[in-house]
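For this view, one protein chain was removed and the others were kept in their places.
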Amino acid sequence: MRLHEYQSKQRLAEFGVPVPHGEIAHTPKEAFYIANRQGGHVFIKAQVLAGERARSEGIKQAHTPEEAEYYTSVMLKNNIQGLPIHKVLVETTVNIAEELYIAIVNDRSSGQPVLVATATGGMHVEESAFADPDQVIKAYINPIIGLRSYQVMRIASELNLPRDLWRKFDTLVQAIYRCYVQSDATLVEINPLAITKTQQFMALDAKLIIDDNALFRHADLAAMRDTSTEDETMIRARNAKLSYIRLDGNIGCLVNGAGLAMATMDAIHFYGGKPANFLDIGGGAIAEKIQTATEIILSEPSVAVLLVNIFGGMTRCDEVAQGIITAYRNLKSAVPLIVRLQGTKSNEACEMLNQANLLRICTMNTLSQAVIQAIHEVQNVDFSS
Amino acid sequence: MRLHEYQSKQRLAEFGVPVPHGEIAHTPKEAFYIANRQGGHVFIKAQVLAGERARSEGIKQAHTPEEAEYYTSVMLKNNIQGLPIHKVLVETTVNIAEELYIAIVNDRSSGQPVLVATATGGMHVEESAFADPDQVIKAYINPIIGLRSYQVMRIASELNLPRDLWRKFDTLVQAIYRCYVQSDATLVEINPLAITKTQQFMALDAKLIIDDNALFRHADLAAMRDTSTEDETMIRARNAKLSYIRLDGNIGCLVNGAGLAMATMDAIHFYGGKPANFLDIGGGAIAEKIQTATEIILSEPSVAVLLVNIFGGMTRCDEVAQGIITAYRNLKSAVPLIVRLQGTKSNEACEMLNQANLLRICTMNTLSQAVIQAIHEVQNVDFSS
Amino acid sequence: MSILVHKLTRVLVQGITGREGRFHTGQMLEYNTNIVAGVTPGRGGEWVHGKPVFDNVESAIEATGADVSVIFVPPSYAVDAIYEAADAGIKLIICITEGIPVFEMMQVRYYLKQIGSRLIGSNCPGILVPGQCSIGIIPWQIVQKGKIGVVSKSGALCYDVVNALSAHGLGQSTIVGIGGDPILGTNFVDVLEMFENDADTDHVVLLGEIGGSEEIEAAAYIKHYMTKPVTAFIAGKSAPQGTRMGHAGAIIEGGRGTAQEKIEALSDAGVRVADHYEQIVDIIRESK
Partner (left out) sequence: MSILVHKLTRVLVQGITGREGRFHTGQMLEYNTNIVAGVTPGRGGEWVHGKPVFDNVESAIEATGADVSVIFVPPSYAVDAIYEAADAGIKLIICITEGIPVFEMMQVRYYLKQIGSRLIGSNCPGILVPGQCSIGIIPWQIVQKGKIGVVSKSGALCYDVVNALSAHGLGQSTIVGIGGDPILGTNFVDVLEMFENDADTDHVVLLGEIGGSEEIEAAAYIKHYMTKPVTAFIAGKSAPQGTRMGHAGAIIEGGRGTAQEKIEALSDAGVRVADHYEQIVDIIRESK
């Protein structure tokens, strides 16, 4: 789960990381008053879970409360990467001497957290990192021992930080690491990390991603979830513990297992079709969950056909069939249904589906057949519309 | 540094360990009111840093506020093992079904913390542990990984705890371990740990000892130090970072290094004398610290002679001589001085001492000579007094 | 022969009294897996499917000589179960549990490497040796004894492929589900090495996914050390780029992790990579 900038900063500040003074505004008027209290010179920053806000007019510098009000009013009508902006962070401007980049992220291949830093932060950090990999400084962290100060001092040295800032840098980075561990974060990123003209470190922008598997023990973080930009379908999917991602095609997919779900999308592409979604019902799903999943897909206006690809191991095909049938009956849906079921109780399932009197249903033995049939159905729909 | 019972309980409670409701009273009247608020049935427990309070009338059960007031008034006039009682804990009585013993302590020989438990707690725990070592249940804790739940469950099993209490026991013990680690404790002991009639765990008595070397990072714990029972000399010694322990003899000892200080005491005993104190000035002490140390020893009325045994390595003997001379001059002391100095700058030091015109001074080459001379001086004093 | 486990492996089921543990213990026993005991703290003395339940792993080992453990414990206790098994001397631990926080997995993985226990998973379907034993949740109904070693990150996709292999007479030597979580106890390379050294395996099927670099490392291993033919499929070629791990993820992975890059690395190592997973059977049949 990703946190907003203002939430990330709040969390980091709890561990002792210095951040600029800032307040959240939901209206232009609020922004005016906050800016006024801060002397007029503020940044207005759209709080939206998308990257590259600066390139999308999501960050503006105001020099008067009126400007703050104006930029806020423009922003709140805007959206970034399709996400509406419901609030902005009104933040005091800081006198910057230098900008660094620093992050802690889980490294899959070593199975360790890794500290990453570059001497030049800002929005071009990735490009310059790719252009000159040598300037990217890394320290792998023993997950049992934790981050050692000597590792941080070494990074301070490689970043060419002024020597009298090294201990302060260690204190800062240790605070970031504590925040990372105690928040069960998979990423903590501060970009830019400023050194102010008074030789203080300050996190000008921050991003935290929390491990979804660990949210059960972080009620405070779980409560930070911003559902204001999620529609009902997304919330329904999450509540049902369905992994659901909308895509821009028209073939709805209902599959068990993330790997098989991706492989099914790949097969649709392979035969020239376009999936409307990724949906993994997980292992051992029962009829109710399948019903919810089916209803979610059928409720999407873009879906012209539903392709079901289930290989029953822990998942029982009869439960899948039952869920699908109930959903179709509930919604009285006429969306064509292409079913490919294999494994546990697949014969029973096919029998159930055949006897369910759904409007247009087709059961197939192989995924290839099912995909070709689905694409065929879509083309029919396209012609008739 | 050892904490009082009420402080230990307060600390444990912060980590989620259940303790009975209790309040501190400094006067019998306070005890009356607290007992009254708690319905009259309370324990009155002397808050004093000594063991075996129950055997020394330091724990009393009251059934009315009047009784609470009475016991408090008696206790506050009393002392335990020579320590005055300045406050009592007035604590609600708890309905107990069973009493266990549990502690976490640093184990020197394995270099790990060890969890120790017995199924029968209370004040006889040590005797019964020695009588039947098999009933003592231990689990060694990996200091890097921490205490694992499976270890606690195993202990629950060996303690024959009811199975439905195992998870609750794990939660409790994990809280105790967190308290131990995060307080830099060298001991956390809960004795007895009660299981109440409603099947709750509750710490009826608790003892924490904090690692003195770690106090610098625990300002809150350091502030809990009770200096009300320490006299000025003890406080002065601690503030000067002198390791000082009063003993019941009459030969004052000033030595560098704990090992040499103990060996000096041993030599005094070997030749039939009795040391008045243990005092380690530490390594590399300068004149001022030596002066303080000398003044502390000379200020004790029991001291009939001062024996100095210094082997100068990091410690410079001239600094030692300077400190001693200044102290003798300051106090205009007539206590005989027996000095044995070896090592760095010992010749200069002897020269300084010889020229200082102290009243009665004797420099010796070996410790044996010095000790025999000191004992001789003491006997002279004894005869003359 | 087989890899990792065999007919005589003495299996312990941690979490045997739970819904999943109980059900799959029944399934494994039906396949004649040599399950000797179960463990659930606080449930010692019970019996499940005729097997004794112990309060802890140590006493289960003492009583039954269990040497491999399979874990069906819920995520909040699963890591503790892994530590317990490892500390009790179990050298192969198969963790089926899904949803363990990743930081704890990093810690336990590090610890197990130190003390020399192997972990498969977590969040994996386990290991199945056709005709010998099934340790985990791979449906044995679909397998067939043969010479193809299968190693997969995903579960259902693996079953589907194994089912197709069996349907075409292409039996399997050992099937290993290593799991698809970011932190894996055992990687493709580990299993490939075992297959390379296994006399009963003459062909390997590798089922990978987008994300991570295990397939790239596998390609490097295959290129330099493997003599047996490998057929692969990488799921997620058409997947949209997922939530990016900030700049850091991109910088660290350095552009690795895409299906295309994995396919290229494997192809370069001489692996035949299927465009669509149903082609795997055809590719193997053609090569015979």
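Every chain is named by a letter (A, B and C) in the order it is written, and numbering of its residues begins at 1.
We take it that a contact is a pair of C-beta atoms (placed from the backbone, for glycine too) under 8 Å apart; a residue touches a chain by one contact, two chains touch by 3 or more.
This is a predicted model, so every value here is computed, not measured.
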{"item": "Displayed chains contacting the withheld chain", "value": "A, B"}
{"item": "Absent-chain contact - pick from A:Gln81, A:Asn95 or A:Ser149", "value": "A:Ser149"}
{"item": "Option touching the unshown chain, where B:Ala97, B:Ala258, B:Ala334 or B:Leu359 are the choices", "value": "B:Ala258"}
{"item": "Contacting the left-out chain in the complete assembly, out of A:Ser157, A:Gln199, A:Thr227 or A:Asn380", "value": "A:Ser157"}
{"item": "Contact set of chain A toward the excluded chain (per top definition)", "value": "145, 148-150, 153-154, 157, 163-164, 166-167"}
{"item": "Positions on chain B where the hidden chain makes contact", "value": "2, 51, 101, 103-109, 111-114, 116, 125-126, 129-130, 133, 136, 138, 142-144, 181, 184, 186-187, 189, 191, 207, 209, 211, 213-214, 216-217, 245, 247, 255-260, 262-263, 265-270, 275, 278, 283-284, 310-315, 342-344, 366-368"}
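As a working rule, only the chains that are shown with their structure count from here on.
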{"item": "Centroid spacing, where centroids are CA-atom means, of chain B and chain C in whole angstrom", "value": "55"}
{"item": "Averaged-CA centre spacing for the pair chain C and chain A, given as whole angstrom", "value": "28"}
{"item": "For chain A, residues contacting two or more additional chains", "value": "144"}
{"item": "Chain C residues counted as touching two or more neighbouring chains", "value": "107, 111"}
